[in-house]
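Once you've had a glance at the structure underneath, I'll fire off some questions.
Here the complex is missing one protein chain, while the rest keep their positions.
Which chain is which? They are A and B, in the order written, and residues in each are numbered from 1.
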Amino acid sequence: MADDTNTSANGRTVYHANRHAHPVKVAAAGVDVSYGDKQALHGVTLDIPDRAVTAFIGPSGCGKSTFLRCINRMNDTIETARVSGSITIDGEEVNDRGVDPVILRARVGMVFQKPNPFPKSIYDNVAYGPRIHGLSNSRDELDSIVENSLKKAGLWAEVSDRLHTPGTALSGGQQQRLVIARAIAVNPEVILMDEPCSALDPIATAKIEELIDELRENYCLIIVTHSMAQAARVSQMTAFFHLGHLVEYGPTEEIFTNPTDRRTQDYITGRFG
Amino acid sequence: MTDAPASSAIREAVSQRLAKRHRAEKRFRAYGVGAIALAVIFLAILLGSIGFQSLGAFTMNTLTLPVTINERQADPRGDGTEESLRRGNYNAIIQDGLRAQFPSVDDRAELRDLFGLYNGVNSASLMRKVVANPSLVGGTTDFTLPLSDDVDLYLKGITVSERFAGRQGALDVVVSDQTVRLESAEPAFADFLTVMRDELIRRADEAAANASRLESAAGAAATRDEREALLSQSRRQAALSVSLRERAEAQGDVVLGTDTPALFLQAEGGVIQVRSVSRDGRIAVGETLLPLQAEGPITAWTEWAVETPSNARRISDRRMVYARALEDRDMVRSGFNTILFTNADSRAPELAGVLGAMIGSILTMLVTMVLAVPIGVGTAIYLEEFAPKNRLTNFIEVNINNLAAVPSIVFGLLGLAIFINLFGLPRSAPLVGGMVLALMTLPTVIISSRAALRAVPPSIREAALGVGASRTQAVFHHVLPLAMPGILTGSIIGLAQALGETAPLLMIGMVAFIADPPTLGLSGFLEPSTVMPVQIYLWSGAAERAFEMRTAAAIITLLSLMIMFNAAAIYLRRRFERRW
Partner (left out) sequence: MQLSLFTALALLVLTAAGFLLGRRRALAAGQGRAAGLHSLPDYYGYYVAMWTGAPALVLLALYGLFGGMLVNTLALAELERSAEPLGARYESVLEIDPAHAGLRAERDQAEAGRLAAREYADAMFTQHGAESPQMAEAMTDVDGWIAEGERVEAELETRESQLLSQILGAAPDSPQGLAARAGLEYAQLPIERRQLFISDIRALAFGEGMASRDTAELRAAAAVFQPYETTIKWTVCLLAFSIAVIGLARAWRRVAPGFRARNRVEGAISFLLMLSSAIAILTTLGIVMSLLFEAIRFFAAIDWRVHEFLFGTQWSPQIAIRADQIGQSGAFGAVPLFVGTGLITLIAMAVAVPVGLFAAIYLSEYASPGVRAWAKPVLEILAGIPTVVYGFFALLTVGPFLRDFAMLLGYEDAVTQSALSAGLVMGVMIIPFVSSLSDDVINAVPQTLRDGAYAMGATKSEAVRQVVLPAALPGIVGAVLLAVSRAVGETMIVVMAAGQAANLTANPLESVTTITVQIVTLLTGDQEFNSAKTLSAFALGLVLFVMTLMLNIVALRVVQKYREKYD
């Protein structure tokens, strides 16, 4: 890939190695999105590596969430939204008419800004995906999926003794981890996170960040965040959006230390946003 | 961490169940569509059936009759004063007018049929006509009156099925003192015999079907008594079926009776009712109902076959003949039923109208409006703008929400116990009805007004207070005008509800039969009256078919009124809608 040689020529060997190890998982080309008459995204083109964390940053309303929601076709649920352009996961076009969003979303998990556990028990929350998709044949199998997911989400220790209490009774940070457990219970290939820590305190945030770092080993993670520090801490790649355009995309360290675009620099240094 | 199933395996599992899940999805969606469709279909059937039923009531047949207003009958005292004119026997005048049309009619039973063409109450309107114009006395004038409901429905073709067929040929007419014998070389009456036979056989089949149904029901009967009863019914039906079939197949003359179709012959300006027909269809014997104007054989006639037997219709043979005769003389007109809108209630369907109920509704709604809107809006303003948020106002709120869900009939009980029994206000009065409905409507007005007030952004209040206005001034000068459209819409919707309300008004006696519309003025508020929905209720209980149609017509009228109300509400909402 031309990109690869480019980055290696600049001596960013860490990422060079990384991207070789982790080939492109999600590739977007010329994605336009409009809500009714209002165009929210203009020709976004970028490749997202597997088994790495990619962060989207940018001022509010620049289209980060919009782009994120294109990847699992959540925009289908908005009547006015129109999406064009191509997004592929492992080379398969997402926007094809033949692609069933149900299958797509089983492959692409999503975590939202505000924790949104279903009004069910902790167990049922995690078991929801496996149940609707029929991933387990027995109660035991389901139990182990739930346990594993909760363990991966780092919540098992806290809730193992009260799996059948309502998920809504947990603290905000726990709820967010529960939601992450719910998302990974169907073993997705990609996990999208839209500002997963914005409603949490620093300690809960630290836990989630730790979790993200662990999940990186198995999944392709894409997270939207408003915190530069967080992007710098957890992500390997960063994309900067502005007014519906993808302004700059590259290895996180490069974006933060040596942005090529003026706007990126202004945003990172806090001059607007 | 490789304990998770491989992703392709997951994809496999998901797609396996996918078809089933999509079917479930379709099914679920279909339930939703079905629910909406059900509501739509029901509404269509409801409006369609009522609209269809009402059709017959929007037209009426009137008779324009030349009547001679002689002094003897119209002016018994002979002094031409109003008082004397009011005592005239106008019914006799109308009756004489009718007899003049049918000079051959003199027998008591015949006269009864003739005079039954109209309702005697019409004499009052002739009286009013004469009193208004005393110069009519001594002369002849055209008087227009509605035909009685049975005749009206008959002429509209709703209650009786009949056929007219023009015939040519030669028919010998032999008149003996009571009967007329009609003879022809051809089987002139063969067609009718077929009609008759078909009808008898149809009824025989029907009875046979009934019999077998009853018999099978008897087999399933729970108790012995029940079984016996069903079996005996079944036997009766079977016997009836046999006798009907026998009659249909019998040799000899075919006799027409009250349970068979009837046959009339119109010729030479007269009418003959056929009583029996020979089996070969060549000879008919009958009686003259209206005399033929010429003697000797006739060459052209109209065969008038009435399929509905006379014991299955409310109008007698003779009255049908008279009605058709008047129609042929061009004295019967069918036109828009103005009586429906110019008369109050009446026992005679053809004279019953909704005017009284309409005025009653107007008076009642005025009271409701005058009470419910200011009090409701006042309460809303108090609770929303002035009241401290404490236990008391909280209690008032809960209380209002509960009142909104109290069954309307309970408000009627309240009105009966308090307004009528305790305060001694008159029963059946629009004042009391309006008060009861006002209490009932109050919660609706309050709740919608509060919503409207709440929708006015606080910045408006702050701005007004900021320039030194008092709280009251801020509310009345700035907030209230902005909330007005919402308040008006809510009030109109509440009033429309009250307009359609029936149950509480039954409690306070607004169900009386009111033949005179109440005065459309101050004194009307205390006069006994009824309202549109109650009128609908009253008419729906009446036995006459014509009332059934009038009920439907009254419903259409009421719905139109309500549509107007709601259209006004929608208009106001559109006109003044504001977005903050």
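Just so it is clear, contacts are C-beta pairs under 8 Å (C-beta built on N, C-alpha and C of every residue); 3 or more make two chains touch, one makes a residue touch a chain.
Keep in mind that what you see is a predicted model, and the values were worked out from it rather than measured.
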Residue among B:231, B:248 or B:387 that touches the chain left out of view: B:387
Residue touching the undisplayed chain, where the options are B:55, B:92, B:175 or B:409: B:409
Contact residue for the chain not shown (choose from B:354, B:432, B:536 or B:572): B:536
Residue among B:21, B:99, B:129 or B:573 that touches the chain left out of view: B:21
Selected residue (touches chain absent from view) among B:442, B:483 or B:514: B:442
Subunit B, residues in touch with the chain not shown (by the definition above): 14, 21-22, 24-25, 27-29, 31-36, 38-40, 42-43, 45-46, 49-50, 53, 213-214, 216-217, 220, 230, 374-376, 378-379, 381-383, 386-387, 395-396, 398-403, 405-411, 413-414, 416-418, 421-424, 426, 439, 442-443, 446, 470-472, 496-497, 499-503, 506-507, 509, 511, 533-534, 536-537, 540-541, 548, 551-552, 555, 558-559, 562, 566
Missing-partner contacts on subunit A, residue numbers: 72, 74, 77, 79, 101-106, 109-110, 112, 114, 116-120, 128-129, 132-133, 179, 182-183, 186
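The rule is simple: only the chains that are shown with their structure count from here on.
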Whole-Å gap between the CA centroids of subunit A and subunit B: 67
Interfacial residue positions of subunit B with respect to subunit A in the complex: 1, 3-5, 7, 10-11, 13-18, 21
Subunit B partner contacts - residues on subunit A that touch it in the complex: 100, 102-103, 106-107, 132-135, 148, 152, 186-189, 217-218
